[in-house]
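Heads up, one of the protein chains got dropped from this complex, but the rest are sitting where they should.
Naming follows writing order (A and B), and every chain is counted from residue 1.
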Amino acid sequence: MGELKLMKGNEAVAEAAIRAGVDAYFGYPITPQSEVMEYLAAEQPHKRTGMVLLQAESEIAAINMVYGAASTGKKAMTSSSSPGISLKMEGISYLAGAELPCVVVNVVRGGPGLGTIQPSQADYFQATKGGGHGDYHMLVLAPASVQEMSDFVKLGFDLAFKYRNPVMILSDGVIGQMMEKVELFDPIPRCTEFNEEWMLTGKTADREKRVVTSLDLDSAKMEKHNLDLVAKYKKMQENEVRYEEFQVEDAEYLFVAYGCSARICQKTVKIAREMGHKVGLLRPITLYPYPSKRLNELADRLKGILSVELNSGQMIEDVKLAVNGKTKVEHYGRMGGMIHSPEQVLCAFEEFLLK
Amino acid sequence: MDVKDIIKPENLVYERTKNLTDKALSYCPGCGHGVVHRLTMEVLEELQITQDTIGVASVGCSVLAYEFMNIDMTQAPHGRATAAATGIKRCWPDKYVFTYQGDGDLAAIGTAETIHSCNRGENFTVIFINNGIYGMTGGQMAPTTLPGMKSSTTPYGREVELMGNPIKMTELVAQLPGTYYVTRQSVHTPANVRKAKKAIRIAFENQKLNKGLSFVEIVSNCNSGWKMTPVDSNIWMEENMFPFYPLGDIKVNGELVTK
Partner (left out) sequence: MNEEIIIAGFGGQGVLSMGKILAYSGIMRNLEVSWMPSYGPEMRGGTANVTVILSEERISSPIINIFDSAIILNQQSLDKFERKVRPGGLLLYDTNGITRHPERTDIDIYQVEAAAESARIDNLRVFNMIVLGAYLKLKDFLKLEHVIEGLEKSLPPRYHHLIEANADALKIGMNIVKPYSAELAK
């Protein structure tokens, strides 16, 4: 068993970055995720692994530092919270266009605008539908525990390099700020070989020059590039869908929830079952690609689905697309940094699905 | 004599300006932000320009400045206050416009906006609170954090080789042709408060001349972020901040002050 520690979700991200052999972290302070950079600063990762840590002058600068480092094949990451992620969106679009790997962590807070520093899941659309300009997707992982905050940094980089695509870890103020037991994975050394043909390492006489760009003024070529991206996203849909199920076997009703809402719903399932309601929970772990197939299968025998999210109803659109009218789909969620309690979810279930 | 006798109107020696609301300040006790709020609001009242003034709050501890300042204000995204002020002033050239920004806001994420607003010679006033730290987010390094100074992202002190040098934004913008008045003040003693108020007053009066941007830096304490008592933080500020950020006028009437 790996080392056991009690950590905040944000600290687990930072420790995992060092252990995952990340080459560079670039950040800018924002609540509720500042502990990521603070933990790294205290740990002095350059002494532990040689990892670079830099506080940038803005989120725009930070994501472009990631872009630069990623162009050379380095494992680069950044983290922020909602307003800062909006600023990074331009850069993320360029990373996706240039097919560069990186991990971006969003510890979501309530919006729009400056909003609130309290937890929220209001950035679901931004994360899963592109977020920046142009036709692209990030691969989106949604941790529901401090353990997953750690594990998904490593998984995130594996996927980012496998698909040469930005990966977002879509967390929230609850998972970022809470402490739980984490089993830390064994450190993996930083990569020292940069021999894939897209990585900029300096042109030598024995090879052609390499270019990292998202630009192509020839529309036919650009369309070909778009089609390649589409094919890549299709592959992700075939191979990378991840989800977890609780008490779904005999369920008549289903909660669909991710991140902190999934944790809350787990408790609601328990209370509801004690009351005799056959309820289960499906927790998407990847939000893009989405577990649509599984939901569609389940919909055949469900009396109704409640999409529980800390927003005004964003993921519910993916749930509805997945079940395609086969069963009733309703939404419940608090906003503005308010968090639903398990009992409130139960009331919503009774009101929207049982009545 | 009881209290009622003492608080008779004819005994009044000081009154809070009507430009401040009744709301209790949310700043830490001992913080300089509150004093600068008061001075700015008093100046507007004394110049009788409240009705013609539009303020721009930034993102930092003073993000809620509009709760305390009883004037028309907007609240800009982090770093973009001078861009927002440009938008206002260009549409309302006869209004008095000012931004109220921290060092993280003005000198890190908003550097480009700051430099270009100054360089374009936008005819508004910038009030710049330099406390050498990000107060709002819990004491991280700011672009102005001194070499060796501890913060939550420089727990072993700012190492210049790794984290870069502190930036003297005020000296920098003084070099730009678009600035008309550039000064650095503090509010940690009564004498300094008076000087700072005078500087803020000039910075607003200048808007009538239409000759460019007026930039008032206030070197201030962040006792919470520095993890000191208010009194200790003021002593520390005198001993450490002032040698690096010397007080006084840097540019007056469009001319650099030679010392």
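The criterion applied here is as follows: a residue touches a chain if its C-beta (ideal position, glycine included) is under 8 Å from a C-beta of that chain, and two chains touch if they have at least 3 such contacts.
Just so you know, these numbers come straight off a predicted model, no measurement behind them.
Enquirer: Among the options B:136, B:174, B:193 or B:218, which residue touches the chain absent from this view?
Expert: Of these options, the touching residue for the absent chain is B:136.
Enquirer: Among A:36, A:260 or A:299, which one touches the chain that has been omitted from the display?
Expert: Of these options, the touching residue for the absent chain is A:260.
Enquirer: Decide which residue listed in A:83, A:130, A:156 or A:173 touches the omitted chain of the complex.
Expert: Considering all chains, including the one not shown, the answer is A:173.
Enquirer: I need the residue numbers on chain A that touch the omitted chain, in ascending order.
Expert: Those residues of chain A that touch the unshown chain are 4, 6, 31-32, 117-118, 173-174, 177-181, 260, 263-268, 270, 339, 341-344.
By definition in this document, only the chains that are shown with their structure count from here on.
Enquirer: Averaging only over C-alpha atoms, locate the centres of chain A and chain B and give their separation in whole Å.
Expert: For chain A versus chain B, the centre distance works out to 38 Å.
Enquirer: Sort out for me which residues of chain B touch chain A in the complex.
Expert: 59, 63, 75, 77-79, 104, 108-109, 111, 134, 136-138, 140-141, 143, 152-156, 162-163
Enquirer: Would you tell me which residues of chain A are touching chain B in their complex?
Expert: 28-31, 34, 37-38, 41-42, 44, 46, 54-55, 57-60, 83, 113-114
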